[in-house]
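Here the complex is missing a single protein chain, while all its other protein chains stay put.
For chain A:
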Amino acid sequence: MLEKAIREELRAIVGEKYFLDTPNELYAYSYDATPIFQAMPDAVVIPGTVEEVSAVLKLANTHGIPIVPRGSGTNLAGGTIPVEGGIVLNMTRFNQIYEIDKQNLTATLGPGVVTADLHQAVEAEGLFYPPDPGSMRISTVGGNMAQCAGGMRGLKYGVTKDYILGLEYVLPSGEVLRCGGKNMKDVAGYDMTRLMVGSEGTLGVITEITVKLLPLPESKRTLVAYYTNLVDAAKTVETVIASKIIPATIEFLDQSTMKVVDDFAKLGLPLEMKSMLLIEQDGPEELVVRDIEKIAEIARQQGAAEVQLAKTPEEGAKLLAARRSALAALSRLRPTTILEDATVPRSRLADMVAEVERVAEKYQLQICTFGHAGDGNLHPTCMTDERDKEEIHRVEQAFEEIFHAAIRMGGTITGEHGVGMAKMNYLDLKVGEGGIQLMKRIKAAFDPNNIMNPGKMFANSGRRRVVVKR
C-alpha cells in the first residue's frame, strides 16, 4: 500500500481521473493473458504526456516503488504482472499516430496505438508494417516492442525489432532520452534502440516510437497442404527454402489443433490428416503466382496428401484468420491453456514436434502444437486446469523437458513471447551465467534502484509473489 502523501502526489501529476486504487481497479490489473500468474498492484496510473511519465518515474525512483509499464496486457510471459506490487503504468492513452512520412517510409506514434490500427492507417496509404503478432487486434505497438513480438510474417519480413527505427524513452531518474530516428543508416554509438526493443519494461518507459514501413505488397496467394505424417510437412518447409523461395508465411498445425480450430471456425478441414501447412506468398502478381505454383509442386513431391490453392483472397484470409484463432480456440477444451514458444532451427522442426509428442505421452498431458514452421517457432500448447495442482506440476516438468530439448537442438526457450516470469528460470540455459551477469549490469546502469518491472527476466531478482496478496 502506498503512503497517502505519495498517492496524493500521483493524483496531482496525472489528475484524479487517471489515478486508480480502488479494490476492483487494482484487481483488474493483477493479471495479463498469462495463465496462473497474478499479483496485486498498489496503484494504477494512466499518464497522458511524457512529462507526466517522467514525473511519475522520478517519484517512484525516489521512494523505490516498482513500476510496471503496460499496454493491453496480452502478453503470455507474465511480463505485465505487478509481482512486487507498486504502480501499473497503463500507457493506453498514448494512442495517437503522429505522422506517416511517405518520403522516408516511416510512421511515428505513441506506444499505446493498437497494432491493427497502425496496419489499417498505413495500408490506407499503400504502405506496410509487417509485424503481425497473433494478438494484433488488441495488443499495442509499445507492448509488441517491449516483448519483441513476432507473428506469422516473420519468415520473410522479420519481427518487431527489425522495424523499430527510433524511440523516445524515459529513465527511472525521469530523464527523457531519444535514440535512433528516421535514418536507415545510423551507427552513432551503441544501438540503444535495439537494446530497448525486447527489454520487457525493465530498463525504462517508451513514450514514442518511429517504425520503418515498406511498400504494401501488390498481391498475395495462400496455399494449404495436408499431410498424413509430420516428417513430410517438415521436409516441405526445408525444401521450399532450399529452393530459394522465401514465402511470407509458413504456418504449421498438428492434428489436434486442426480439430479444435475447425470446430471453432467451421472450415471443413480434413481431420484425418496428421498435420497441415498454411503457406502464403506476397509481392508482385507474376512472382507470387510462380512461387505459389512451385511451392505446390514441392509439397506434392514431399508427400502432401492434398494441396489446395485458395481461389480468392477472401478464402486465403479466412484460413489465416482461423490460424490466428488457434490459441483461443484451443482454450475451449479445458479451463487453463498454457502456451509456450520453444523455437528450433528450421531443420529440426520434425524432431521438435516428435519430442513434444513424446513428452506429452510421458507426462500424460494434452499438448497441441502449432506455430510458425517457417521460422522454427513452435507453440506447444497444454490444455489443463490450474485448480489441479498435481497436473500443473506435471505441466511444469513437461515444459522444462521441452525447453531443454529446444536448447539441445540449437534452439531457444522463447522465439517471440519474451522471458517475463514464465521463463526466467530457463534464461541461463540460453545465455549462460555470464550472459545473465552482463544483462544485470546493463539493467543496473539504466535502473540502479531496480524499480523497472522488478521480478522479471532474471530469476531471484526479487521476492516472488505469484499468488494474489495485498
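As a working rule, contacts are C-beta pairs under 8 Å (C-beta built on N, C-alpha and C of every residue); 3 or more make two chains touch, one makes a residue touch a chain; residues count from 1.
Quick note on the criterion: contacts and distances are computed from a predicted model.
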"Probable glycine dehydrogenase (decarboxylating) subunit 1", "Glycolate oxidase iron-sulfur subunit", "Sugar ABC transporter permease" or "2-oxoacid:ferredoxin oxidoreductase subunit beta" - which is the UniProt name of the missing chain: "Glycolate oxidase iron-sulfur subunit"
Residue, one of A:7, A:63, A:93 or A:259, that touches the chain absent here: A:93
Full-complex contact with the absent chain, from A:253, A:327, A:392 or A:427: A:327
Which residue of A:33, A:155, A:203 or A:382 touches the chain not shown here: A:33
Listed residues A:138, A:354 or A:407, member touching the removed chain: A:138
Residues belonging to chain A that touch the chain removed from view: 20, 22-25, 27-33, 35, 46, 72-74, 90, 92-93, 95, 114, 135, 137-139, 264, 325, 327-329, 331-332, 335-337, 385-387, 468
